[in-house]
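Only a single protein chain was left out; the remaining protein chains are all shown in position.
The block that comes next holds chain A.
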């Protein structure tokens, strides 16, 4: 994975203020924001939006679409749409918390590594390389299996798995920004290192970090649902997208909607962050327009 390489530092100069024209990047960003709003609203308002209690069973199992159950019912007669809506809470909560933790750890480690350099850099990067060397799933499966499939463990695991990538995304631009003239000028003024980092280095590397975070969110949704699918997700009966897929798999031919529903939700959520990431990349990358 060489995410760090795609993010340029070109956002350095703010564009002169002018009327926003609908460029491809801005349209993409707008679409991403609309999708994100839908996702967040549905998730936050899940209990109000869901037409049924997601855990309530009924004798009508594996029904197709009807005016009552839009996406049918599952094997024990629970409403699929309600389970998707409520299940999104668990999946997205794990995703956001895990990525926030990875971002925080990545910021600290990446800044430390890139700015301080020397043996500090060596030690941090070599340790992260070890984590990096494992395939994401293998590592996640191993850790969750060892610690037990609870929500906090899942969050911690995913945070650990994505910390090396986030650290690298932070470290790369910091390495070059710290050599820029205005950083040297700040030091020659007599500024403390803390102030230099927070005022002169960090603001310069925000754009690549924002884009990388959005992409990592997309990947993490996938990872969370995949782990849940493999039975390493949050324990039942609370619904979650990956678990729903796993349960519905065996009835796929009888009731295709039970698979299509959660799958579509996963695709939508993942796509939201990919679209958002691409929009952000286009819009924040001001330098390439000049």
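Criterion: a contact is a pair of C-beta atoms (placed from the backbone, for glycine too) under 8 Å apart; a residue touches a chain by one contact, two chains touch by 3 or more; residues count from 1.
To be clear about the criterion, contacts and distances are computed from a predicted model.
Q: The chain dropped from view, which UniProt name applies: "ATP-binding cassette domain-containing protein", "Sulfurtransferase", "EboA domain-containing protein" or "Glutamyl-tRNA(Gln) amidotransferase subunit A"?
A: Per the UniProt record, that chain is "ATP-binding cassette domain-containing protein".
Q: Specify the residue from the set A:66, A:192 or A:250 that touches the hidden chain.
A: A:192
Q: Suppose we count only contacts with the excluded chain; which residues of chain A make the list?
A: 12-14, 16, 180-182, 184-192, 195, 199-200, 203-204
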